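Excluded from the complex is one protein chain; the other protein chains are retained at their positions.
And then chain A:
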Amino acid sequence: MSALIPTPAARRAPIRMFVALLALFTVLPWLLTAIGLGVNLATEVLIIALFAMSYNILLGTTGLASFGHAAFFGSGAYAVGILQRYGLNGIVISLAAAIAAGLVASLFVGLLVRKKRGIYFGLLTLSFGQMFYIVALRWDELTGGETGLTGLKRPAPFGLDLSSHINFYYFTLAIFMVALWLIWRITNSPFGSLLTAIKSNEVRTQYLGYDTALYKLAAIVISGSFSGLAGGLYAWFQYAAYPQNLFWIESGNIVILTLLGGGLSSFFGPILGAAVFVGAQDLISGYTQHWMFFFGLIFIVVVTTFPNGLPEAFSKFVASARRRFGRTARETVISAQSSSRYGAGQ
């Protein structure tokens, strides 16, 4: 058991990183307005980053590539929308419903796929995720069919007017930071270590006596619940819940942006991925109708050239640039010293 308890260093929250993120996101709206972009872009980055962080509980921590996560995200969005149809728009009840919707949806899918792994897991999550899309499309009375649920309103907790974009941004930021901390706690708990153990070798973890299917189910449900929360926020953000929010393309986007940010190896990576992806989406769809073509290209380029994400690609680029453009004198001396010291005996 002792191996499962994280080292003190890993258990200490990276306070500096949290503070830096908080500071960055606090000033982000001003930065964006200064270069002529809206606050809404920042809000979208936050929500998608939350979605990606919750997705990474499965991909990065447990090593399971789900291709149906849009179903959980969209369920959260629809939960908020459906409650509003019945006149309920309280902040607590809406967010609770969004989380519950993500939880129930992921529990359903999780029960079916908990014993699978690898690409079979991906295939099944994609198929069952798509099932939610069809239900949303066909169950007109509840979901509004193809048009979705439009004309939603944002709540006004304690007289705070969330229809103001900047207020809504900070409201989202508060939820984002809390969720981020929770996800960090989960990932770095003994439970999180077990998920990492499943990632590195599921069979061996089973031999140690753990019911890995149960742990995988738990990971799916936790990840799905946070995704539902993100979806609920997104419904307020876009004043609507659309069937597209449940669509498999959305599931694929979340996988690629998590990879793009380096989510496989870094806890905070998905946030970077979300920022780059949402930014690119905004840029590309502003210039051309054929955004799908460019997105497809982004997929192809990311996967073939830097599947481990932007951070690694950047450090590789820096390293190769150094090699090409010569080193500083000091580095040359150091490397000469080290090669003479370690290379002598070979």
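Definition applied: contacts are C-beta pairs under 8 Å (C-beta built on N, C-alpha and C of every residue); 3 or more make two chains touch, one makes a residue touch a chain; residues count from 1.
The rule we apply is simple: contacts and distances are computed from a predicted model.
Missing chain, UniProt protein name, picked from "Amino acid/amide ABC transporter membrane protein 1, HAAT family", "Selenium metabolism protein YedF", "Oligopeptide transport system permease protein OppC" or "Tubulin/FtsZ family, GTPase domain": "Amino acid/amide ABC transporter membrane protein 1, HAAT family".
Only one of A:L142, A:I249 or A:L283 touches the absent chain when the whole complex is considered: A:I249. Of the options A:L37, A:I91, A:V104 or A:L123, the residue whose C-beta touches the omitted chain is A:L123. Note that of A:R85, A:R185, A:R204 or A:H290, the residue touching the chain absent from this view is A:H290.
In the full complex, chain A touches the hidden chain at residues 65, 67, 112, 115-120, 122-124, 126-128, 130-131, 134-135, 138, 249, 252, 255-256, 259, 290, 292-300, 302-304, 307.
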